[in-house]
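Written below as structure tokens is the structure these notes are about.
A protein chain is absent from this complex, but the other protein chains hold their places.
What follows is chain A.
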Amino acid sequence: MTLQIADKVFHSRLLTGTGKFSSAEIMAKTIKASGSELVTVALKRTDLQQKNDNILSHLKPLGVQLLPNTSGARTAKEAIFAAQLGREALGTQWVKLEIHPDPKYLMPDPIETLLAAEQLCALGFVVLPYCSADPVLCKRLEQVGCAAVMPLGAAIGSNQGLTTRSMLEIIIEQAMVPVIVDAGIGAPSHATLAMEMGADAVLVNTALAVSPNPISMGKAFKQAVEAGFTAYQAGLGAKSIHSQASSPLTGFLSGVST
């Protein structure tokens, strides 16, 4: 089953970031192995002295939709400026809105994020906000026109998994736009869990990039996301504190003397 965000349809429910890879070649091969079709990039000031390798030359052959982020922005004003730069640099209206003023925890600022989201939506951007796993905030972001919401599973790059699980469950239950669990997903099992819970997609970066074998890990995440989504569609069985026998207890051995 495909994933639709705004007017675009994706066959993969795994979004990937491009940061922290040991080389652009490994990054590109990992994205290809992961099957990801929506890929984030950041922006920086051009170093005029250094003719560095352009990341786009590695991403364009993959045919993926690029999603510029606003990383580095500390306020709504800075994020709007960054979004405009991303639109010019990459020729896309899509933006991953992220505003985290504190470099230690990188927690998204909910107030500035909502302010920026409202203005960017009004300017015609397709806004995917990275945000706290706050059901009220996610609803407000949806109401101002965001194309999806991206609540965090745990702190960025922490690999802790879904520490916000109970809040994510509420967000998923009430969302009318796709819910993409972003940040904290450190293992394929975390991605599977998010999908089993009914998330529409997950975004993974660090877990891929820091693996000793990112390309294999990309494949593992692809399978994990597909497994979790298929399981969600199939429907999980109810939990019980008692044992429920899987084999019929017919008593066919009763009366047998030992």
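A few points about this structure:
As a convention for this text, a residue touches a chain if its C-beta (ideal position, glycine included) is under 8 Å from a C-beta of that chain, and two chains touch if they have at least 3 such contacts; residues count from 1.
FYI, contacts and distances are computed from a predicted model.
This complex has a chain not shown, and the name its UniProt record holds, of "YlbF family regulator", "Thiamine biosynthesis protein ThiS", "Glycine betaine/proline transport system permease protein" or "histidine kinase", is "Thiamine biosynthesis protein ThiS".
Looking at A:A6, A:A42 or A:V144, the residue that reaches the missing chain in the full complex is A:A42. Check A:Q84, A:Q119 or A:S132 against the missing chain and you find that the one touching it is A:Q84. On the side of chain A, the interface with the absent chain consists of residues 17-21, 24, 27, 40-48, 54-57, 66, 68-69, 71, 81, 84-90, 156-157, 203, 205-206, using the contact rule stated above.
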